[in-house]
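Below is one structure, written out as structure tokens, with a few remarks after it.
The complex appears here minus one protein chain, its other protein chains still in place.
All chains are identified by letter, namely A, B and C, in their written order; residue positions are counted from 1 within each chain.
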Amino acid sequence: MSSILLIEQALNGLQFGVMLFLMAAGLTLIFGVMGLINLAHGSLFMIGAFAAATVAAATGSFLLALAASLAAAAVAGVIVEVVVIRRLYDRDHLDQVLATFALILIFSEGTRWVFGSFPLFLDRPDWLSGSVMLPFGIRYSLYRLAIILVGLAVAAALFLMISRTRIGIQIRAGENDREMIGALGVNISLLYTLVFALGAALAGFAGALIGAIQSVQVGMGEPVLILAFVVIVIGGIGSIKGAFIGSILVGMTDTLGRSLLPALFGLFMDPAAATSVGASLASMSIYILMAGVLLFRPKGLFGGT
Amino acid sequence: MRRETILNFSLLGLLFLFPLWAWVADEPFLITLATRAVIFAIAGVGLNLALGFGGLVSFGHALFFGLGGYAMGILAHHAQTYVPMFTWPFVIEGTTSMPIIWLTAIAVSALVALGVGALSLRTSGVYFIMITLAFAQMFYYFAISWSAYGGEDGLSIYVRNEFPGLNTMDPIQFYAICYVILLVMLFFVFRLSRSSFGLMLGAARQNEDRVQALGQVPYRMYLTAFVISGAITGLAGALFADLNRFVSPVMFDWHTSGEIMIFVILGGVGRVLGPVAGAALFILLEHSLGGVSDYWHIYLGAILLGVVLFARGGLFGLIAGREVAHD
Amino acid sequence: MTDPVLEVRGVSKSFGALIASNDINLDLYPGEIHALIGPNGAGKSTLIKQISGGLRPDSGRVHFAGRDVTDLSTAARARLGMGRTFQISSLAMDYTVLQNAVLGALGHRGDVFRFFRPAMTDPELLDRARDSLETVGLEEFHAVRTSELSHGQRRQLEVAVALTLSPKVFLMDEPMAGLGGEGSHRLMGFLDGLRSQAPILLVEHDMDAVFALADRISVLVYGEIIATGTVGEIRENPEVRSAYLGEEDA
Partner (left out) sequence: MTLKSMIAAAAFAALAGGAQADVKVGMITTLSGGGAGLGLDVRDGFLLALKQSGRDDIEMIIEDDQQKPDVAVQIADRMIQAEDVDVLTGIIWSNLAMAVVPGAVAQGKIYLSPNAGPSALAGKGCHPNYFNVAWQNDNLHEAAGAYANSAGYTNSFILAPNYPAGQDALTGYKRFYEGELSGEVYTKLGQTDYAAEIAQIRASGADSVFFFLPGGMGISFLKQYADSGVDIPLIGPAFSFDQGILQAVGDAALGVVNTSQWAKDLDNPANAAFVESFEAEYGRLPSLYASQGFDTGNLMISALDKAEVSDVEGFRAALKAADFASTRGDFAFGPNNHPIQDIYVREVIKEGDIYTNKTIGVAIENHADAYAAECGM
């Protein structure tokens, strides 16, 4: 494999990772602050994509579509938080898993009820189509490059928000000691709703960005959800930094695994078998990575001791 | 008699009488439906041991359900095609004998549960939930791409396996087998919950420090419970595959894990017969809601949500009240 | 003179810049009650955890019943005969009083991996459990769910569970905490008799109780033992008075 292809694959892995981060950041924030495990996070991803597709079809503007995805997912997040999630904070994880599993059923089938059973159309805007030349003669999709940059910008903004702003201080306080923020006079209920809405908006935003180069369909959030869980478990639940490192690790492992493993097996097996075995192993690679990390650090890379 | 005891016996009585009635009324499909409920109940009884008694929230029990299914599928497949499974270092032939298949399913599931549990139990809480999910996904993707045994298409066996002295293709006889197995498993779990091990496992769930101060190691208690739990769910998987005469990677899917969990919670966590009530209720819901609307998942979701939010303790909690400490 | 049952030799432990235990030496002889006192944050709980196995010391060794147990787990030390009661009640709250006591008897007998025979009808376990409940005076509450017990009753039950283990030593972390006057008094009377069964390392805030019960007292301040001696010696020790009792009197 040529080095140019390898660099391109690494970029692809980075892009995949950055996208996963948008999902994982919300999940990990929600867990860190509220102690809630939210399986319905994938549904918010889906809602973002559907909102974007609808608005894009009506207005033709990609930026409006992105704004709609943020808004729709945040609103859905607020509604879900107020109606359901709020009652789950002091429950055990089992109740949370089950209730949010029920939410997935409702969201998925409800979306199908409203939008029908066929995938929707959502495309990248013309001004982001085509590819660009990067140094060393690497040709790369402009849209994917944009996703990487936007994702990194969002990550940076999140770090800044958490380390510098008032709400960030409250979030950090909430992660350390839930009773303390009450004592500080913070409106906990409002803070929780805000954090949930923020997480939801990030997921919806990711859904819209990815929806433009994927199929916008019911159930699109589930594979991403499971990957995002793998990410935050690897990174350490509750840690934004962990979510970032975990995302990049998972993105790289998955992408490079898919492209390198079959070639690797090809060195000592016949090509058809190598393709199949390599692909099988590649599809399991991130789970193996996760098991490996937990073996040595049962609380993830940045999950404390 | 306590209300929970009454509920227990009515449930078992219902599961005895209903198929009998269906048989008399010549409604074989209702028997099949009841068989499904009973098999799901066995899977739930298995999970309940880890989840209810040990407090281990496994989101990966589909792994054992699937392993049991594939134990059956692979053995029967080899028996039907007359191709031995191994020829080296010694010959292992397939089989269509249910008891042998069950033992294999139990052994394989227990072995995998030992490995998976040994790793997963190093973690706890959400990490445990997620790592068990991840292990099940690993097997799911493996099963999909394992073309020797059908991959995603799964494996069909055309006739049910054999049980000495019974015609397993007759719905009521196959039901009888499953029902008896359910009773045996319930009895076993009932005794276990009251045994030395059960008492200490429950203590570990409530307070690990206490168990350590008594000279016991919670990890070992958990691992043992996880292995037994996996083995029972594996047995249910073998029965389920025999019911459908078919096995596929869907049995490994994470939705399956979720469903087994639903049986346990719908019925009542930590009650010996909770999963039985839960599975029966689930089948009933699936069957009646499916006719209402194409979008019946919405209603199923809403009902589930209602149970979690407002009816803690599931069906048992609703009817029999808070669990009474037993001695 | 007989050998000590429990010896702590040069144990140190720090958390970052905070030195929780600094070269601590402590021993416990058969038949005695050795009290460990000190102001809040002096490192008493940290020391108890290092003795019982919950924390590993950075340096130093712990010897128990004639062997070095520094590398053993909590469970292994418990099996060797370290009976422990916790500062915050550490019982199986959903179980009845009797079940908790039977749990202790089961831990003592050690055959936990039995899956079929009901534990709560095993006469050997029941006898042992009932005996210890009787000793602490909880027998009439045997069928009550532990979460429904009063605070003092839970402390009694903690002691009862420790008793079922027939330990070689008792490590008791503030057994009097939260007890009313009568409760403390009753427990004191009981502990007084207990020392003949096995020596007690007693961590306690209640000075009256300590001075009434203890054969020897060690005073822990900022992770260091500043004095060890009989009740009289400690009362007279000027260092202790200034560091500890002075504050207490004020």
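A few points about this structure:
Here is the rule we use: contacts are C-beta pairs under 8 Å (C-beta built on N, C-alpha and C of every residue); 3 or more make two chains touch, one makes a residue touch a chain.
Keep in mind it's a predicted model, so treat the numbers as computed, not measured.
Taking every chain of the complex into account, the absent chain touches A, B. The residue touching the chain not shown here, chosen from B:L12, B:L30, B:M85 or B:A302, is B:L30. Among A:A25, A:L39, A:L66 or A:M220, only A:M220 touches the chain that is left out of the view.
On the side of chain A, the interface with the absent chain consists of residues 1-2, 4-5, 8-9, 12-13, 15-16, 108-109, 112, 116-121, 123-124, 129-131, 139, 141, 143-144, 210, 212-220, 223-224, 255-256, 258-259, 262, 271-272, 275-276, 278-280, 282-283, using the contact rule stated above. Taking the complete complex into account, residues 23-30, 32-33, 36, 141, 144-145, 147, 150-154, 156, 158, 171, 240, 244-246, 248, 250-251, 290, 294-297 of chain B touch the chain not shown.
Basically, only the chains that are shown with their structure count from here on.
Chain contact topology: the protein chains form an open path, each linked only to its neighbours in the line.
A centroid comparison over C-alpha atoms places C as the chain most distant from chain A. Relative to the centroid of every protein C-alpha atom shown, the closest chain centre, again from C-alpha atoms, is found for B. We define each chain's centre as the mean of its Cα atoms; on that basis chain A and chain B are separated by 32 Å.
For this pair, chain A with chain C, the centres built from the Cα atoms lie 49 Å apart.
Note on chain placement: the centre of chain B and the centre of chain C lie 44 Å apart, centres being C-alpha means.
Shared interface positions of chain A, i.e. residues touching 2 or more other chains, are not present. Considering their complex, residues 31, 37, 84, 87-88, 92-95, 97-99, 101-106, 108-110, 112-113, 226, 229-230, 233, 237, 276, 279-280, 283-284, 287-288, 290-291, 294-295, 298-300, 303 of chain A touch chain B. Residue ranges on chain B touching chain A, taken from their complex, read 51, 57, 59, 119-120, 122-127, 129-131, 133-135, 137-138, 141-142, 144-147, 254, 258, 261-262, 265, 269, 295-298, 300-302, 304-305, 308-309, 312.
Across the interface of their complex, chain C is touched by residues 191-192, 194-200, 202-203, 206-207, 209-217, 221, 224, 228, 323, 325-327 of chain B.
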